[in-house]
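Every protein chain of the complex appears in place save one, which is left out.
Showing chain A:
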Amino acid sequence: MTTPTLQPQAALGGAGQLPKHISWYVLAGGLALSFVVLLLFAEPTPASVIILGGAIYVAAIWISSRIVEGARRATDRLATAVVTSAFALAMIPVVSLLVTVVDRGRTMMSWEFLTTDMTGIFGDMRGGGAWHAIVGTFWVTALASVFSIPLGIFTAIYLVEYGRGRLARAITVLVDVMTGIPSIVAGLFALVLFNTILDPAYRSALMGGVALAVLMTPVVVRSCEEMLRLVPNELREAAYALGVPKWLAIVKVVLRTAIAGITTGVMISIARVVGETAPLLLTMGIITSTNLNAFDGRMATLPVFAYSSFRQGGVYLERAWAAALVLIAIVMVLNIIARLVSRYFAPKGMT
């Protein structure tokens, strides 16, 4: 506590203060107590010790604070304890996931893994890698981006700057519906679309790109819309008052001001679709060799590679984990790039 140690009058409430760092001591005491109790009556495991210790801590700190410091401070401590516990609880799966993936993925991870495909690898062989899947993921994500980023940004511009009546409302509803489309449905859509227009056996990264675009576009629209709405109206008015036509004002003032947020939103939408498995399973399948032609023939992608490796089991299981590690690394890199771009483009001097 950093408040001064004056004795407050009774009228101002609160009789005193608990000593500094009391919460840590109580926490330690709670954990110790819970360990002892569980040792005597049951089996102490890390999880049960922590849960029981946490419960003891919350009760103890609240009661002692209430007695010594008064009701308001006690409620404050209780809220702090509850919020911190909730955060810790939420972090457990995330940290556990990262640790697991890194731990299991590193056995197969190597430069060779990243640069060779699975041609000629079978059975118990330890060679081969995910290069073909990395290429496939790149292609399908690039194609999806080419479709959905311009479409999404222009739709967002329409909704924010131009749309007024029924059409704008209809579009907003449809975009909302699209955000909820299950990924397998998007895959089926792309499959049927291409198999009706072209021949029924057609498979390619282009189909996968279209399927992912269906999933990606509403995310881009939503986040760009938010960013455009955040641009203060007075900037638009300043541009209009200078005799700048509306479309130029949008491009040079509104978009320029919102570009940091738009880039972040786009990066996040890419990160979201890069791991979609179901639609790619349908539209691109899996092969063991590298196919560089995005418009003809099946192509491997990281999520589908991970799935099919998992199905085969044995040493392939390690490949699945390694592929998952590569996927997580890609998502992390995209997020970091998004942050850097955001910081570079952010309007300087603006809070």
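One rule holds for everything that comes next: contacts are C-beta pairs under 8 Å (C-beta built on N, C-alpha and C of every residue); 3 or more make two chains touch, one makes a residue touch a chain; residues count from 1.
Here is the rule we use: contacts and distances are computed from a predicted model.
Think of the chain that is not pictured: of "Phosphate ABC transporter ATP-binding protein PstB", "Xanthine dehydrogenase family protein subunit M", "Xylose transport system permease protein XylH" or "Deferrochelatase", UniProt labels it "Phosphate ABC transporter ATP-binding protein PstB". The residue touching the chain not shown here, chosen from A:Ala249, A:Ala294, A:Ala320 or A:Leu334, is A:Ala249. One of A:Ala55, A:Ala238 or A:Ile336 touches the chain omitted from the figure, and that residue is A:Ala238. Counting the whole complex, the residues of chain A in touch with the unshown chain are 164, 232, 234-245, 248-249, 252-253, 256-257, 347-350.
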